[in-house]
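Read the structure below first, then the notes.
With one protein chain removed, the remaining protein chains of the complex are shown where they sit.
Then we have subunit A:
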Amino acid sequence: MSELIIDGKPLAFVEGQTVAAALVAAGRVSWRTTRLGHRPRGVFCGIGVCFDCLVTIDGVGGQRACLVPAREGMTVTTEESTDE
């Protein structure tokens, strides 16, 4: 297992998984809230079409977690963490 850093905490993943797959494997299905209704959102379409799963990766916002392969040492920041 490799590890990325999500909101400052390590998250184990299997090499080859996307960031979304790693989060879902860890039991998380939401990591963002909508800007108007503050509704929780995570992965929906899983193939890069719906943009529900957006995260910040290595400082770059607006990344689709379902498309970006997880990499050792990658830092992922979710909107949930910045709201707190």
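We take it that a contact is a pair of C-beta atoms (placed from the backbone, for glycine too) under 8 Å apart; a residue touches a chain by one contact, two chains touch by 3 or more; residues count from 1.
Rule of thumb we're sticking to: contacts and distances are computed from a predicted model.
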item: Listed names "Iron ABC transporter permease", "NAD(P)/FAD-dependent oxidoreductase", "His-Xaa-Ser system radical SAM maturase HxsB" or "Succinate dehydrogenase hydrophobic membrane anchor subunit", with the criterion being the UniProt name of the chain not displayed; value: "NAD(P)/FAD-dependent oxidoreductase"
item: Residues of subunit A in contact with the chain not shown; value: 14-18, 20-22, 24-25, 29-30, 34, 36-37, 39-52, 54, 57-60, 62-63, 66-69
